[in-house]
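What follows is a structure written as C-alpha coordinates; I'll ask about it next.
Just one protein chain is left out here, and the rest sit where they should.
What follows is chain A.
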(Lines give C-alpha, C1' and ligand atoms only; values in the text may rest on other atoms or scores of the structure.)
Protein backbone atom coordinates (compact mmCIF):
# COMPACT_ATOMS: atom_id res chain seq x y z
CA UNK A 1 0.00 0.00 0.00
CA UNK A 2 1.03 3.55 -0.71
CA UNK A 3 2.94 4.84 2.29
CA UNK A 4 1.95 8.43 1.83
CA UNK A 5 -1.72 7.55 2.35
CA UNK A 6 -3.56 6.65 5.51
CA UNK A 7 -6.86 4.80 5.65
CA UNK A 8 -9.80 6.30 7.47
CA UNK A 9 -9.77 3.55 10.06
CA UNK A 10 -6.08 4.03 10.85
CA UNK A 11 -6.55 7.77 10.98
CA UNK A 12 -9.33 7.52 13.57
CA UNK A 13 -7.26 5.13 15.63
CA UNK A 14 -4.08 7.13 15.45
CA UNK A 15 -5.67 10.48 16.25
CA UNK A 16 -8.34 9.12 18.58
CA UNK A 17 -11.26 10.91 16.95
CA UNK A 18 -14.65 9.50 16.03
CA UNK A 19 -16.45 9.12 12.70
CA UNK A 20 -18.84 11.84 13.77
CA UNK A 21 -16.05 14.34 14.34
CA UNK A 22 -14.43 13.58 11.04
CA UNK A 23 -17.69 14.01 9.14
CA UNK A 24 -18.53 17.18 11.06
CA UNK A 25 -15.16 18.71 10.22
CA UNK A 26 -15.68 17.79 6.61
CA UNK A 27 -19.08 19.49 6.60
CA UNK A 28 -17.56 22.58 8.15
CA UNK A 29 -14.90 22.57 5.43
CA UNK A 30 -12.11 22.09 7.96
CA UNK A 31 -10.90 19.19 5.84
CA UNK A 32 -10.92 19.79 2.11
CA UNK A 33 -13.02 17.56 -0.08
CA UNK A 34 -10.08 16.62 -2.29
CA UNK A 35 -8.24 15.00 0.61
CA UNK A 36 -10.85 12.25 0.65
CA UNK A 37 -9.43 9.70 -1.76
CA UNK A 38 -11.57 6.71 -2.63
CA UNK A 39 -9.96 3.44 -3.50
CA UNK A 40 -11.21 -0.05 -4.03
CA UNK A 41 -9.96 -2.61 -1.55
CA UNK A 42 -10.92 -6.17 -0.89
CA UNK A 43 -13.60 -5.04 1.57
CA UNK A 44 -15.12 -2.72 -1.00
CA UNK A 45 -14.56 1.01 -1.25
CA UNK A 46 -12.36 2.60 1.37
CA UNK A 47 -11.43 6.21 1.97
CA UNK A 48 -7.81 7.28 2.25
CA UNK A 49 -6.14 10.57 3.08
CA UNK A 50 -2.78 12.13 2.31
CA UNK A 51 -1.03 10.98 5.46
CA UNK A 52 1.07 13.93 6.53
CA UNK A 53 -1.45 16.59 5.62
CA UNK A 54 -4.38 14.99 7.37
CA UNK A 55 -2.45 14.14 10.53
CA UNK A 56 -1.17 17.68 10.79
CA UNK A 57 -4.62 19.13 10.12
CA UNK A 58 -6.42 16.87 12.59
CA UNK A 59 -3.89 17.60 15.31
CA UNK A 60 -4.20 21.32 14.65
CA UNK A 61 -7.98 21.16 14.82
CA UNK A 62 -7.78 19.27 18.10
CA UNK A 63 -5.37 21.83 19.51
CA UNK A 64 -7.32 24.88 18.39
CA UNK A 65 -10.85 23.69 19.01
CA UNK A 66 -10.42 24.32 22.73
CA UNK A 67 -10.21 28.04 22.10
CA UNK A 68 -12.14 28.55 18.89
CA UNK A 69 -15.58 27.54 17.68
CA UNK A 70 -15.76 25.28 14.64
CA UNK A 71 -16.97 28.13 12.48
CA UNK A 72 -14.04 30.29 13.53
CA UNK A 73 -11.78 27.38 12.75
CA UNK A 74 -13.38 26.95 9.36
CA UNK A 75 -12.58 30.57 8.67
CA UNK A 76 -9.02 30.02 9.72
CA UNK A 77 -8.55 27.07 7.38
CA UNK A 78 -10.50 28.44 4.47
CA UNK A 79 -8.42 30.14 1.78
CA UNK A 80 -10.96 32.96 1.72
CA UNK A 81 -10.49 33.96 5.34
CA UNK A 82 -11.89 37.44 5.46
CA UNK A 83 -12.50 38.32 9.06
CA UNK A 84 -8.99 39.17 10.12
CA UNK A 85 -7.94 42.74 9.74
CA UNK A 86 -4.81 44.35 11.07
CA UNK A 87 -3.55 47.87 10.98
CA UNK A 88 -0.48 48.33 8.85
CA UNK A 89 1.56 49.31 11.88
CA UNK A 90 0.70 46.12 13.72
CA UNK A 91 1.46 44.07 10.66
CA UNK A 92 4.87 45.62 10.22
CA UNK A 93 5.66 45.24 13.89
CA UNK A 94 5.51 41.47 13.60
CA UNK A 95 8.04 41.45 10.77
CA UNK A 96 5.90 39.10 8.76
CA UNK A 97 7.19 40.35 5.42
CA UNK A 98 10.19 42.44 4.44
CA UNK A 99 10.04 46.21 3.81
CA UNK A 100 10.86 45.58 0.17
CA UNK A 101 7.86 43.35 -0.31
CA UNK A 102 5.61 45.95 1.25
CA UNK A 103 7.02 48.59 -1.05
CA UNK A 104 6.47 46.56 -4.21
CA UNK A 105 2.96 45.73 -3.17
CA UNK A 106 2.05 49.30 -2.37
CA UNK A 107 3.53 50.57 -5.61
CA UNK A 108 1.28 48.19 -7.45
CA UNK A 109 -1.91 48.24 -5.41
CA UNK A 110 -1.80 51.59 -3.67
CA UNK A 111 -0.97 52.48 -0.08
CA UNK A 112 -2.37 50.15 2.56
CA UNK A 113 -3.99 51.31 5.76
CA UNK A 114 -5.27 48.02 7.07
CA UNK A 115 -4.29 44.52 6.12
CA UNK A 116 -6.85 41.77 5.66
CA UNK A 117 -6.00 38.13 5.66
CA UNK A 118 -6.23 38.14 1.90
CA UNK A 119 -3.71 40.96 1.60
CA UNK A 120 -1.45 39.32 4.14
CA UNK A 121 -1.57 36.18 2.04
CA UNK A 122 -0.59 38.05 -1.14
CA UNK A 123 2.20 39.83 0.70
CA UNK A 124 3.46 36.59 2.13
CA UNK A 125 3.44 34.86 -1.25
CA UNK A 126 5.25 37.81 -2.78
CA UNK A 127 7.74 37.79 0.05
CA UNK A 128 8.46 34.10 -0.37
CA UNK A 129 8.81 34.48 -4.11
CA UNK A 130 11.26 37.35 -3.71
CA UNK A 131 13.18 35.44 -1.08
CA UNK A 132 14.01 32.73 -3.59
CA UNK A 133 16.01 35.33 -5.47
CA UNK A 134 14.46 34.10 -8.69
CA UNK A 135 12.24 37.04 -9.36
CA UNK A 136 12.81 40.76 -9.37
CA UNK A 137 10.92 43.95 -8.68
CA UNK A 138 8.90 44.05 -11.88
CA UNK A 139 8.04 40.39 -11.77
CA UNK A 140 6.91 40.83 -8.18
CA UNK A 141 4.42 43.37 -9.42
CA UNK A 142 3.26 40.98 -12.10
CA UNK A 143 2.74 38.34 -9.44
CA UNK A 144 0.78 40.69 -7.22
CA UNK A 145 -1.41 41.71 -10.10
CA UNK A 146 -2.18 38.12 -11.03
CA UNK A 147 -3.02 37.19 -7.47
CA UNK A 148 -5.34 40.08 -6.82
CA UNK A 149 -7.07 39.69 -10.19
CA UNK A 150 -7.61 35.98 -10.24
CA UNK A 151 -7.13 34.41 -6.82
CA UNK A 152 -10.51 35.59 -5.44
CA UNK A 153 -12.20 33.78 -8.33
CA UNK A 154 -10.74 30.47 -7.25
CA UNK A 155 -12.36 30.71 -3.80
CA UNK A 156 -12.05 27.30 -2.19
CA UNK A 157 -10.04 25.38 -4.69
CA UNK A 158 -6.50 24.60 -3.77
CA UNK A 159 -4.10 26.29 -6.10
CA UNK A 160 -0.43 26.99 -6.70
CA UNK A 161 1.38 30.06 -7.91
CA UNK A 162 3.97 29.35 -10.54
CA UNK A 163 6.43 31.72 -12.12
CA UNK A 164 7.95 30.50 -15.37
CA UNK A 165 10.93 32.06 -17.03
CA UNK A 166 11.96 31.60 -20.63
CA UNK A 167 14.65 33.64 -22.38
CA UNK A 168 14.53 36.17 -19.60
CA UNK A 169 10.80 36.74 -19.82
CA UNK A 170 8.69 35.73 -16.86
CA UNK A 171 5.08 34.60 -16.82
CA UNK A 172 2.95 34.18 -13.76
CA UNK A 173 0.49 31.29 -13.59
CA UNK A 174 -2.18 30.47 -11.10
CA UNK A 175 -3.03 26.77 -11.40
CA UNK A 176 -5.26 24.44 -9.44
CA UNK A 177 -3.53 21.55 -7.77
CA UNK A 178 -5.67 18.90 -9.38
CA UNK A 179 -3.18 18.05 -12.10
CA UNK A 180 0.59 18.33 -12.42
CA UNK A 181 2.05 20.49 -15.15
CA UNK A 182 5.10 20.14 -17.35
CA UNK A 183 7.20 22.74 -19.11
CA UNK A 184 9.56 22.54 -22.05
CA UNK A 185 13.27 22.23 -21.44
CA UNK A 186 14.10 25.86 -22.19
CA UNK A 187 11.60 27.09 -19.64
CA UNK A 188 12.58 27.33 -16.04
CA UNK A 189 10.17 27.10 -13.14
CA UNK A 190 11.41 30.02 -11.08
CA UNK A 191 8.84 29.86 -8.30
CA UNK A 192 6.33 27.19 -7.38
CA UNK A 193 4.34 27.81 -4.21
CA UNK A 194 1.33 25.88 -2.97
CA UNK A 195 -1.09 28.49 -1.73
CA UNK A 196 -2.47 26.06 0.81
CA UNK A 197 0.94 25.73 2.46
CA UNK A 198 1.40 29.46 2.47
CA UNK A 199 -2.01 29.91 4.05
CA UNK A 200 -1.01 27.52 6.80
CA UNK A 201 2.14 29.53 7.42
CA UNK A 202 0.25 32.80 7.49
CA UNK A 203 -2.25 31.34 9.93
CA UNK A 204 0.61 30.13 12.08
CA UNK A 205 2.12 33.59 12.07
CA UNK A 206 -1.21 35.13 12.96
CA UNK A 207 -1.91 32.66 15.71
CA UNK A 208 1.53 33.18 17.15
CA UNK A 209 1.02 36.92 17.10
CA UNK A 210 -2.22 36.43 18.99
CA UNK A 211 -4.92 37.02 16.39
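Observations, loosely collected:
Quick note on the criterion: contacts are C-beta pairs under 8 Å (C-beta built on N, C-alpha and C of every residue); 3 or more make two chains touch, one makes a residue touch a chain; residues count from 1.
Methods note: contacts and distances are computed from a predicted model.
Look at the chain that isn't drawn here: its UniProt entry, checked against "ATP-binding cassette domain-containing protein", "Amino acid ABC transporter permease", "Small basic protein" or "Cytoplasmic protein", names it "Cytoplasmic protein". Per the touch definition above, the residue from A:20, A:110 or A:180 contacting the chain not shown is A:20.
Within the full complex, the residue among A:9, A:39 or A:62 touching the omitted chain is A:9. Along chain A, the points of touch with the absent chain fall at residues 9, 13, 18-20, 22-24, 26-27, 43-45.
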